[in-house]
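Omission of a single protein chain aside, the complex is shown with its protein chains in their original locations.
This part shows subunit A:
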Amino acid sequence: SQACDSWGIFTFLCAALCNLPALPALNCSEELGAGQSIQQTYDLTRYLEHQLRTLAGTYLNYLGPPFNEPDFNPPRMARAERVPSATVDLDLWRGLTDNARLAANYRAYSRLLCYLRVLDGQVGTAELRHRLSHFCASLQGLVLSIGGVMSSLGYPLPAGPVGPPGPPGASAAPNDFLKKMDDFWLLKELQTWLWRSAKDFNRLKKKVPPAVVTLRLEARGF
């Protein structure tokens, strides 16, 4: 996992360097070609998924029981529907056009990023704040990377609300427990989206001729 970490950090740095200034980001991905940026975006989702595991563990412990129990399986309430869901009918998912597939990812992560930023502002401990802001920065990189892929393929970026939908007053949870539930579902959806994106980008990789990166790790002994 150490090797994974270094690889992930390296890939993220590459993606971050390409994407930091918004306009040159488009130039950067156009130069590399759509195939390379799809691979990059794929690698970013893997890196983020790895980071989220640690972040979610820490955050759920901060929320306390029952949220940090492995079997915790609460019913999905109407409130949670505001967070964009990765769940989709199998045939529908298969039939998505490249544009629709990318747009769904772009919209989802933009919204999730907003919610995460709100969380960042409210969280108690310094360690959590540090982790959250690091994660938000990485997630921003992912959104920009997806935007880059869309532009290089000639698709328009989805327009939409920048902040969480609805009037600010209505989105606040009526009590502490429900607020924690909101946080729990946010992290769950984020995790599921990252798993889904890996599959989305796998499909896109096949469609757009990529520069395939073969990862070879040789380890002697066991």
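Here is the rule we use: a residue touches a chain if its C-beta (ideal position, glycine included) is under 8 Å from a C-beta of that chain, and two chains touch if they have at least 3 such contacts; residues count from 1.
Just so it is clear, contacts and distances are computed from a predicted model.
Engineer: One chain of this complex is missing from the view, so tell me which of "Protein transport protein SEC23", "GPI transamidase subunit PIG-U", "Ciliary neurotrophic factor receptor subunit alpha" or "26S proteasome non-ATPase regulatory subunit 1" is its UniProt name.
Structural biologist: Hidden chain, UniProt protein name: "Ciliary neurotrophic factor receptor subunit alpha".
Engineer: Even though one chain is hidden, which residues of subunit A still touch it in the full complex?
Structural biologist: 46, 49, 71, 73, 75-76, 85-90, 93-94, 185, 188-189, 192-193, 195-196, 198-199, 202-203, 206, 212-222
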